[in-house]
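Every protein chain but one is kept in place in this view of the complex.
Chains: A, B and C, in written order; residue numbering restarts at 1 for each.
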Amino acid sequence: MSAAPATLIALLHGPDQPGLVARAAGWIFERGGNILHADQHRDREAGIFFQRVEWEPAFAGGAPATAGEQLMRPVNLVAAEAEFEQFARDTLRMNVRILSSADRPRVAIFVSKADHCFHDLVLRWKAGDYAGDLVAVISNHTDLADAVRGYGLAFHHIPIAAATKQDAEDRQLALLRDLKVELVVLARYMQVLSAEFLQRFGYPVINIHHSFLPAFAGGRPYHQAHARGVKLIGATAHYATRDLDEGPIIHQDVAQVTHRHGVEDLVRKGRDLEKLVLAQAVQWHLEGRVLVYGNKTVVFD
Amino acid sequence: MSAAPATLIALLHGPDQPGLVARAAGWIFERGGNILHADQHRDREAGIFFQRVEWEPAFAGGAPATAGEQLMRPVNLVAAEAEFEQFARDTLRMNVRILSSADRPRVAIFVSKADHCFHDLVLRWKAGDYAGDLVAVISNHTDLADAVRGYGLAFHHIPIAAATKQDAEDRQLALLRDLKVELVVLARYMQVLSAEFLQRFGYPVINIHHSFLPAFAGGRPYHQAHARGVKLIGATAHYATRDLDEGPIIHQDVAQVTHRHGVEDLVRKGRDLEKLVLAQAVQWHLEGRVLVYGNKTVVFD
Amino acid sequence: MSAAPATLIALLHGPDQPGLVARAAGWIFERGGNILHADQHRDREAGIFFQRVEWEPAFAGGAPATAGEQLMRPVNLVAAEAEFEQFARDTLRMNVRILSSADRPRVAIFVSKADHCFHDLVLRWKAGDYAGDLVAVISNHTDLADAVRGYGLAFHHIPIAAATKQDAEDRQLALLRDLKVELVVLARYMQVLSAEFLQRFGYPVINIHHSFLPAFAGGRPYHQAHARGVKLIGATAHYATRDLDEGPIIHQDVAQVTHRHGVEDLVRKGRDLEKLVLAQAVQWHLEGRVLVYGNKTVVFD
Partner (left out) sequence: MSAAPATLIALLHGPDQPGLVARAAGWIFERGGNILHADQHRDREAGIFFQRVEWEPAFAGGAPATAGEQLMRPVNLVAAEAEFEQFARDTLRMNVRILSSADRPRVAIFVSKADHCFHDLVLRWKAGDYAGDLVAVISNHTDLADAVRGYGLAFHHIPIAAATKQDAEDRQLALLRDLKVELVVLARYMQVLSAEFLQRFGYPVINIHHSFLPAFAGGRPYHQAHARGVKLIGATAHYATRDLDEGPIIHQDVAQVTHRHGVEDLVRKGRDLEKLVLAQAVQWHLEGRVLVYGNKTVVFD
């Protein structure tokens, strides 16, 4: 997890077959690449093989390049990326997603009024924790405009009312496309994104739900939790799908509560959970550690 | 929480009113009693006051007695118990439950085939952790008969089939009455107790559910958890009520799981959770730390 | 823990004696006060009694006042405070510290270059989590000057070199006195405060140490932890005393690490721990929940 030179990361999955580890590793080795990490998982029940492999590719010039050289020769990285992708798809017959450390995905954060997840994410960005670029903050309210601009970030206000929802989503999508955004993070954004939005956007959307899903799906989860008298509250980061609160779970955590905690206390205590769980999920996503299949995730942490 | 002399423990709850702490404490003090712990809670929304107070009563003979003396004079403890009960009910107008450390509730464990919670509970009993007496183990199977008898405990086999369920419950109830049982612990007992059973038994029944309720209520919770792809599994100890898996929650805990864990792994990992959560709930119950109101608990830990 | 009306909080400790709970509660009740919380603890080995009691005092005018009325009559709160203090000291013969919710202690944060605890504390202050006023940020470096001023806070640069240390501490003390500061929070402040400073300041100083004390006291604890190969890293919030890293512990927490984590990863992962542990300790302190005796704390949470 330390600072790393320029690398490629491939996420593979598909029907299990003998030799997958050896063949992927062999292909990289034969081309002078050096594998840094290779983590794989077999779902024996489903007969599916999953792998995350991270390597330093070798370059035309010969010996494996240093990080500095690689950054100067991005074309090669792109070529290596395409070559491996073809190999994985055509020869190994695997689904493959490939990332290069030379690329930094462009990210937008959606917020409403609550600011705790927003501040937390931005401060981590400023601390250099994230392998991506934060390019916009979009909100249906103006409450956070000053805070966003205070960080030197672009703030986009796109109000939403029941009658204007489709219109607003059109504007959001146009903005995301203009900004070439490849990841949206819903940092306590209090609007449901329509199935059409998700489909048209076509990139992942990470949401934080303030409960231990599937418990307390839907609205006002802390009120639900308080009414049920649970002894733990939770937070769940998941990919948004057309089925609200049903998307693949990336990360979850809980904190202890007692009868002494009223709903307000759960809300306050929950803020720390939400921040940490969402921040971790975003980091894993940007580091190419999350592989989605069906309605579940494989997290190579 | 250290070894304590003979004491009385009162659990009070009722409409909030000024002076409740002072009046209860004053009543005890005037009679020469010494309060060891007094913990209270106000539910401001509901306007309810809850208190657990534990004290060493003074005795007829004069100075506060030592534990040894008290055990020789159980009548006084009973009298003090009754006197406080009357005061709390008639003067303070509170619901009250009172326990004496001279009483040791008689407990029965219900098991089926799984033995992990059973062994865990019995070993804690043997270590002296519990303020009660384990007087019987009842099972609808014979798998654990030898293990139970190996500990020198009475094993009662009461088989259950769909057609004989009411009959079997009658036999269970008769046995519990004969044995003067005041608490039943369902240690992974795989039968649902009927509403009639619970009503006729009239004493608390503690169950362990192998999920983080309300998530994955019902059968095969580890299978449900695996299918949903959660990142934490849980266990919940609760009082059994006529609404299956809906009773007041006493204690919950969770453990981290990953995509590497198959259902079998969840089952295995869950056993440690189930043991610890059930063991803690039983201990709190026997120490008079759990107060039930509505469908929730106040745990004075 | 919900939003509360104007109250008094007393922290008492001293030799145990029968009737302490009843006498304190009775005194408050007789004067028309209403106890909201009364939590006590007996250290049986040492024979010491500890109590935290929080109550709404009644006022000259008669019936218990609402929060609004109390805020309009601060003099009465001060009188009630003094009266109880005298009772506790002279009649109960207890050490006593008394806080009023009408007072908001003035707080200064000391920082050096690391900004994570600083941002975290300030954002909690802005969210209204703290029962005190943040009046100054003091640093031996200028790195955080802009960030501090960006929040609209006063930044004070007091550089320190070996030769000028006493001088710098004089300046710090003068500033703290001018600002009437009653609590200093060391938010990863990388200078050791001298025993003279602590003695002359005379108010509590809370420090965050980035290890699970007493493991890895002294400098570079993450390096020490990495070298030892521990599987958990920790953070410890404690009151600063003349014995470095030896002061009374208020709060501690840990996070799991593996062989995959290099020192840099421990540093990064540790930041979240440090933030949460320090934030909690400051909150407990400001709510009058921490009672120090000898080299330990009683935390009435």
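The criterion applied here is as follows: a contact is a pair of C-beta atoms (placed from the backbone, for glycine too) under 8 Å apart; a residue touches a chain by one contact, two chains touch by 3 or more.
Since the structure is predicted, the reported quantities are computational estimates derived from the model, not experimental observations.
Visitor: Using the document's definition of touch, tell me which of C:248, C:270 or C:288 contacts the absent chain.
Guide: C:248
Visitor: In the complete assembly, which of A:19, A:128 or A:152 touches the absent chain?
Guide: Only one listed residue reaches the unshown chain, and that is A:19.
Visitor: Would you write out the residues of subunit A that touch the absent chain, in ascending order?
Guide: 2, 18-23, 25-26, 28-30, 32, 34-40, 42, 44, 64
Visitor: For subunit C, which residues lie in contact with the unshown chain of the complex?
Guide: Listed in rising order, the touching residues are 41, 43-45, 50, 212-216, 228-232, 234, 248-254, 258-260, 262, 295-299, 301.
Visitor: Could you pull out which residues of subunit B are in touch with the chain that's been left out?
Guide: Answer for subunit B: residues 1-3, 116, 119, 123, 127, 129, 150, 260-262, 264-265, 268, 271-272, 276 touch the chain left out.
Criterion: only the chains that are shown with their structure count from here on.
Visitor: Among all chains, which one's averaged Cα position is nearest the averaged Cα position of every protein chain shown?
Guide: Taking the mean of all protein C-alpha atoms as reference, the closest chain is C.
Visitor: Over half shared numbers or under half: where do the identical copies subunit A and subunit C land at their interface, same or different?
Guide: Subunit A vs subunit C: same; shared/all numbers exceeds half.
Visitor: Round to the nearest whole Å and give the separation of the Cα centres of subunit A and subunit C.
Guide: 37
Visitor: Send over the residues of subunit B in touch with two or more other chains.
Guide: Where subunit B meets two or more other chains at a single residue, that happens at 44.
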